[in-house]
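Here is the structure we will look at, set down as structure tokens.
Removed: one protein chain of the complex. Kept in place: all other protein chains.
Which chain is which? They are A, B and C, in the order written, and residues in each are numbered from 1.
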Amino acid sequence: MTITELQDLIARSPYLNWLGLEVLALDENSIEVRAKWREEWIASTRLMQTHGGILAALIDFAADYALVQRIGHGVPTIDLRVDYHRLAKAGDLVAKGRIVRFGRQVSTCEAEVLQDGTLIASGRGTYITAPMPEKKPAP
Amino acid sequence: MTITELQDLIARSPYLNWLGLEVLALDENSIEVRAKWREEWIASTRLMQTHGGILAALIDFAADYALVQRIGHGVPTIDLRVDYHRLAKAGDLVAKGRIVRFGRQVSTCEAEVLQDGTLIASGRGTYITAPMPEKKPAP
Amino acid sequence: MTITELQDLIARSPYLNWLGLEVLALDENSIEVRAKWREEWIASTRLMQTHGGILAALIDFAADYALVQRIGHGVPTIDLRVDYHRLAKAGDLVAKGRIVRFGRQVSTCEAEVLQDGTLIASGRGTYITAPMPEKKPAP
Partner (left out) sequence: MTITELQDLIARSPYLNWLGLEVLALDENSIEVRAKWREEWIASTRLMQTHGGILAALIDFAADYALVQRIGHGVPTIDLRVDYHRLAKAGDLVAKGRIVRFGRQVSTCEAEVLQDGTLIASGRGTYITAPMPEKKPAP
């Protein structure tokens, strides 16, 4: 997938649009995007920090799309784990995702969120990369 | 904390407001809220499912606020883990959080997200419940 | 699977034998075992606590075998997450596992480890419950 194709795919998702994602770089195993800050991200007006739910969404996106841009279609998330290292201030964020292990059934990716070059959060997701089974009556 | 006090605390957070949270129930160890669906939650207009980042934010909120409503102030999230069980359709979600272990330094909570009574996602968070250390010059 | 069948399956695994597992209870969704303490479990002779690696192994076993005893064969672990709540003293441990969500491709289980009725550790694992794909030349 090219940067333009991926940017088009993002544009078709209302939530990814709301995150204001701009693709900065892509290669076979990794992806880098910028997310444009918006007021609705603020967790508390006293500290003005971006809510952890936004950081989790960026970790999930970057981990997931490291796979998506390689295999060309969406993959279901099995689980997501996020470590919070520092508070994010008001302002844009950069998210980087990388494939740790590409498997025929399940794949693992890691991602990090940075602000002005400082690590804010990092984490991992696992994704189903097997072809979906045909629907059968539930057992 | 009463439901009214907690609802007021939520109202002061731009992100929690955006999630449209209404507190349904509270007790010493647990919390239940409804989150009002909005178009910006849609991950893909083909499937109309709510994005996993919203589910992660609800798991984090419910786990975190099971503690917050008990101890009366915010607590930093150490990490968050989310298991995705089924796609959420367009529509409101209910999140329930519960304290698993309340510790003097670190506490663990679990939470689940349901839609029309069906389990959509579940997970856990750990939180710092120690008093914050005094600021010293960084080593 | 009956308790006797499961106990026989455990007996064929050198590692599970080493953990000294005795099946206490089984039903369609859950399992309970006792693990017999041994000196090699001690993390530090000063505190005499059981090492976290043993607790992780018990969480993995109980979560995994809640599935195994239901579907009748082993399932690959995708990932494992363990929360440590208290130090375990020298002495036997009880592990309980439960299926959270049984899926056609991936299943999620949770487990806890107790000592004398006190919660020591708890956690979750995800497992591949899809039939294994046929081997093809690697892409």
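We take it that a residue touches a chain if its C-beta (ideal position, glycine included) is under 8 Å from a C-beta of that chain, and two chains touch if they have at least 3 such contacts.
No experiment lies behind these values; they were computed from the predicted model shown.
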Listed residues C:P14, C:G117 or C:P131, member touching the removed chain: C:P14
Omitted-chain contact residue, chosen from C:G53, C:G72 or C:G91: C:G53
Residue in contact with the excluded chain [from C:I31, C:I78, C:V100 or C:A130]: C:I78
Interface with the undisplayed chain - residues on chain C: 12-19, 39-45, 51-54, 56-58, 60-61, 74, 76-84, 123
Residues belonging to chain A that touch the chain removed from view: 81, 83, 85, 100-101, 103, 108, 119, 122, 124, 126
Footprint left on chain B by the chain that the document does not show: 78-79, 81, 104-106, 108, 126, 128, 130, 132-133
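Keep this in mind: only the chains that are shown with their structure count from here on.
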Chain at maximum distance from chain A, centres defined as averaged CA atoms: C
Separation of mean Cα positions, chain C and chain B [Å, integer]: 28
Centroid distance [mean C-alpha coordinates] between chain C and chain A, Å: 31
Intercentroid distance (Cα basis), chain B paired with chain A, Å: 19
Residues within chain B bordering two or more other chains: 81, 83
